[in-house]
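Other chains of the complex are left out, but the ones given are in their true place.
All chains are identified by letter, namely A, B and C, in their written order; residue positions are counted from 1 within each chain.
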Amino acid sequence: MIEKYSIRTDLALEDKERFESDNVEVQGVSLKEDYDEEREIKVTTVKIETENGAKVMRKPVGTYITMEAPNMAVPDEDYHDEISKELAKFLARFIKKDKEDFSILVVGLGNRKVTPDALGPYVVDNLNITRHIVKEYGKYAMGEEDVRLVSAIVPGVMAQTGMETVEIIKGIVRETKPDMIIAIDALAARSSKRLNRTIQITDTGINPGSGVGNHRNAITKDTVGIPVLAIGVPTVVDAATIVNDTMENLILALESSETLRGVGVVMQGYNAAEKYELVKELISPHLNGLFVTPKDIDETVKRISYTISEALNMLFSRGHAHNQEMGVI
Amino acid sequence: MIEKYSIRTDLALEDKERFESDNVEVQGVSLKEDYDEEREIKVTTVKIETENGAKVMRKPVGTYITMEAPNMAVPDEDYHDEISKELAKFLARFIKKDKEDFSILVVGLGNRKVTPDALGPYVVDNLNITRHIVKEYGKYAMGEEDVRLVSAIVPGVMAQTGMETVEIIKGIVRETKPDMIIAIDALAARSSKRLNRTIQITDTGINPGSGVGNHRNAITKDTVGIPVLAIGVPTVVDAATIVNDTMENLILALESSETLRGVGVVMQGYNAAEKYELVKELISPHLNGLFVTPKDIDETVKRISYTISEALNMLFSRGHAHNQEMGVI
Amino acid sequence: MIEKYSIRTDLALEDKERFESDNVEVQGVSLKEDYDEEREIKVTTVKIETENGAKVMRKPVGTYITMEAPNMAVPDEDYHDEISKELAKFLARFIKKDKEDFSILVVGLGNRKVTPDALGPYVVDNLNITRHIVKEYGKYAMGEEDVRLVSAIVPGVMAQTGMETVEIIKGIVRETKPDMIIAIDALAARSSKRLNRTIQITDTGINPGSGVGNHRNAITKDTVGIPVLAIGVPTVVDAATIVNDTMENLILALESSETLRGVGVVMQGYNAAEKYELVKELISPHLNGLFVTPKDIDETVKRISYTISEALNMLFSRGHAHNQEMGVI
């Protein structure tokens, strides 16, 4: 199987696309697409089912649900309420329904001081926290028969704490014994068109870097001992990725153009890896550490983080009308 | 021994003053005062040496150093540098010098979103964090023979996390095994004249409420297993305290005034507790939850937190010239 | 007419109360009260109709509407929507309905960096600004037959700008020729029970200090040449005010108490002014520059400012359903 040269993405959807554009079926990976025309929400479910699938996709075995909504970056309150409900519905699939007094630790990953990385901390800022109330006054204090105990932490990033985030989380899990972690993180996308309008939910937890295997800094069931659901939104694209995209377009144009057919012939002599090397050489060294983001990122991250925290608030408030409607309870 | 009616203060210095104003010696409590005229810094060391002393003072056995500098709220950079040095010198007394690769966890207590409570988080924001660098590259990466491993956490308050802060700290301590904790917290003072110009250092850790005994939420050697040095700055006074102070002045005036001698006689019939009850009754119920603070509290908390983080940065950078000067290394 | 000793308040309602508590009618001042039981909103309309009334009330001739809603500080979104609608309705009374393309300059007074003073800047942050769109694309760009041109400025305070705010406003008015100014400002209240739950609307503009006369720094029709509607919310009470309130309670208690009748007799010898002097003497000098505010002021100011900006957005969007309902258009 020929793999195209690879640029990192945190979205399983985009890893899958690498192969689709070559019309290649990937064994051990299934894909399902749904489109809600009225609300313009596209939902893609990628399931990586085998270790082979995981290796090819460079992401662990598990389920990846991606919601794409072009208007997510638009400040329309009613629309955001729709997305929150939809998101709560998908999250509900991953939450056990039978356990009484289910306890969840929400982890807001990222750096509060760097706007495109502040999604996680912002989500935690707007959560309804209940664990301490139930512990202190009993579950009837919440005015509900069956409650969920929500706790949350914003651990900070290693440059701020001097600790691996997983060390902090493991310690807190050991002391407070939640049943599950929901980790929120800002992601890097492969395509600028997904910036700030895509939410990925996965039951594989947080897997830094290549993502496969039991990486020591991963926040997964393997490393922390309880299930980890991860919610992510791509807020940046590497500057190098943007350049690479355009180069690819150029090469395609050269290969197909009448007048440039001569170039096309030459280029065809290169395989994907060689082309990537060529591109890499041409990219300015000054692009390292730079990223591409919309100018209104400050407002956008606030808005989307609010949409996610509302979804979590709906999800955890069992008596909530939305939940009955969506079959969560 | 007659105790005056009591209003809560986090400053041992102010607990001591309750008795001094009555010219009463408290057994098991010693007090030493130093005044640095040039820099206008007054240093008071209160030592609670016995359980009796602890009971009377309503604070645990240990050492309490208070630095008072009237100009601490003034934005004079050079003066703040002086205070940082002085503070580093006092902190150094509590840090073991003989252990190689001493490891410190700094805990920034309080709520980042409530200005007068944000002192701890702000201090952590400006710390030089080194633990992860030493872990990754070895101690020579720091360019120093002997290093200290500094890590830090801003745990948030219970309303934000749903967890007792001590649960979070215990978990992190168990995972990352620091040798010592330095906890930074905003305090409540008894007297408005101490607001934002006083720093208290104590080796007794953080003791919420009355402060004596092994309270389950305390952050002390007893609860977390390693020594806890606490640094605090009073940033608020309860509104009720302010009112109470004035009432006391009034009663004193009534008792001493020629024309009001009649009142004085009546008032003398009351003991301290009765007077306090009278005052409490008169205080508006709307004062509950209100506090007194200067209008420029936002700027002031930032400035003092910077002074404290600079003191810690000096202290932990062993090769630093200041440290040699101050005998830390 | 006997006037009680006076502490400054920005609320006409509280100035009126000074006299009412003495059962004194003030000539030239009328008062009307309405109570909306369902929504727990109390509306008081004070009209100062003569120069005599203005002198006694120490506020200029004009109308002062005060909305008091105990739950204004509570984060209930639906309730805040109710208050926004109610507020829009009252504001509508002061806006001319017959002029086409009415143009309004909203001025967000106060210091963005000092939380209790940031109300004005925060309101402007959430306004729908339309003047530039209408100027560029014509009024049909707004999708409405009749539009209002909304512009806004956050001038900053004199310590930040070196200029009187009125100088800045006058200059902008001369260049951009709005028909009216709406100025938003944080106020000081007399009573802590009004903090963050009261909104005052007045057509007399912004009158610093004692408030009567054509003060050079006032922002009024006299100084800027166009009508100035002012919206204010009390966010602080002077620390001295709080103390004073309690003292007054004490003196009342002394005068009425059986056991303390002796004191009462003595105190009756003092008139109001003398009592105030006595109190002033007893108040700690450290109270100067201190103010009383709730600990969650950061969140509260954000919430109320949002309620006000929503009211203004409703008011200026002429096609808006609320406006038809409330008879604004």
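As a working rule, a residue touches a chain if its C-beta (ideal position, glycine included) is under 8 Å from a C-beta of that chain, and two chains touch if they have at least 3 such contacts.
Note that this is a predicted model, so its numbers are computed, not measured.
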Assembly size in copies, with 3 chains present:
4
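Here is the rule we go by: only the chains that are shown with their structure count from here on.
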State the remaining connectivity among chains, in groups separated by ' | ', when chain B is set aside.
A | C
With chain centres defined as mean CA positions, report which chain is farthest from chain C.
A
Just give me the whole-number Å value for how far the CA centre of chain B lies from that of chain C.
38
Chain centre separation (chain A, chain B; CA means) in Å
42
Rounded Å distance, chain A centre to chain C centre (Cα mean):
46
Of all the residues in chain B, which ones touch at least 2 other chains?
113
What part of chain B is in contact with chain A in the complex they form?
113, 124-125, 129-133, 149-156, 158-164, 167-168, 170-176
Residues of chain B touching chain C in the complex
113-117, 191-193, 195, 236, 239, 242-243, 245-247, 249-250, 253-254, 259-260, 262-263, 265-267, 269, 278-279, 281-284, 286-287, 289-299
